[in-house]
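Every protein chain but one is kept in place in this view of the complex.
After this line comes subunit A, so read on.
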Amino acid sequence: MSSRRSRSRQSGSSRITEDQIADLVSKLQQLIPEIRNRRSDKQVSASKVLQETCNYIRSLHREVDDLSQRLSELLASSDTDSDQAAIIRSLLM
């Protein structure tokens, strides 16, 4: 493993450039509301962006789980399929 590291240090162009990573990190920055809404004049560190990304994904998972639970309860309490499907579809469209 150490040989792999020394090899990469010698090679001039690593396949992943810092610019690419900075580019993608800034793209993530735009998606995460917590970072976007805060004052974004200074650069947020990559580590911070990654941490917020992980937290955000976890919170989104939790929200989906909660919504799934609620949906399953709502659907279980009513059993008229065809009526409900038509209503829902018309309300959605």
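A few notes on this one:
What we mean here is this: contacts are C-beta pairs under 8 Å (C-beta built on N, C-alpha and C of every residue); 3 or more make two chains touch, one makes a residue touch a chain; residues count from 1.
Just so we're on the same page, contacts and distances are computed from a predicted model.
The subunit not displayed here is recorded in UniProt as "IBH1-like N-terminal domain-containing protein", chosen from "CDAN1-interacting nuclease 1", "IBH1-like N-terminal domain-containing protein", "Transcription factor PRE4" or "Zinc finger MYND domain-containing protein 12". Hidden from this view is one chain, which touches subunit A at 4-5, 8, 14-16, 18, 20-21, 24-25, 27-28, 31-32, 46-47, 50-51, 53-54, 56-58, 60-61, 63-65, 67-78, 81, 84-85, 87-89, 91-93.
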